[in-house]
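Heads up: the structure comes next, in structure tokens.
Heads up, one of the protein chains got dropped from this complex, but the rest are sitting where they should.
So, chain A:
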Amino acid sequence: MIHFVLLISRQGKVRLTKWYSTYSKKERSKVLRELSGVILTRGPRLCNFVEWRGLKVVYKRYASLYFCMCIDPDGNELEILEIIHHYVEVLDRYFGSVCELDLIYNFHKAYYILDEILISGELQESSKRTVVRSVAAQDSLVEAAKEQTGSTISNIIAHAAK
């Protein structure tokens, strides 16, 4: 089981946090502080696993962002690397060559996508196409609803103008 997912920039800024196990607010900020200290300072050619408080943190750097997932000590670290890559590839497909700025301004979309990949800390879908399609379908539902309200407002304005 994945206990939490973190996206941390090279400067130590938090870009996304998702907690599947229960951590209080205090614990959360402690985790963030400790882990960004450990992970950001690790050298480039070292392995992607850090043992931390009896758990394991698997991290991988993509451009300026570190993707970290924390798992139980008996979890499969190599598989987690694949899950991280899976997520990154979906992000890439969705945004079209994703960059950190996409994830800053559209952080909620990054969460929506993550929610289509993981639930309760377990993998939900191994097909990137299915994930992208599902998020896109929900996006279009939102768009449709917006247009509807937009048209109601313009109706009101039209009424008021009469």
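In this section, a contact is a pair of C-beta atoms (placed from the backbone, for glycine too) under 8 Å apart; a residue touches a chain by one contact, two chains touch by 3 or more; residues count from 1.
By definition in this document, contacts and distances are computed from a predicted model.
**Student:** Hey, which one's the missing chain according to UniProt: "Actin depolymerizing factor", "OSTM1 protein", "CHCH1 protein" or "AP-1 complex subunit gamma"?
**Tutor:** Result for the unshown chain: "AP-1 complex subunit gamma".
**Student:** Over the whole complex, note the residues of chain A touching the chain we left out.
**Tutor:** Residues of chain A in contact with the hidden chain: 14-20, 22-24, 29, 43, 45-51, 76-79, 81-83, 86, 104-105, 107-108, 111-112, 115, 119-120, 122-130, 134, 137-138, 141-142, 145-146, 153.
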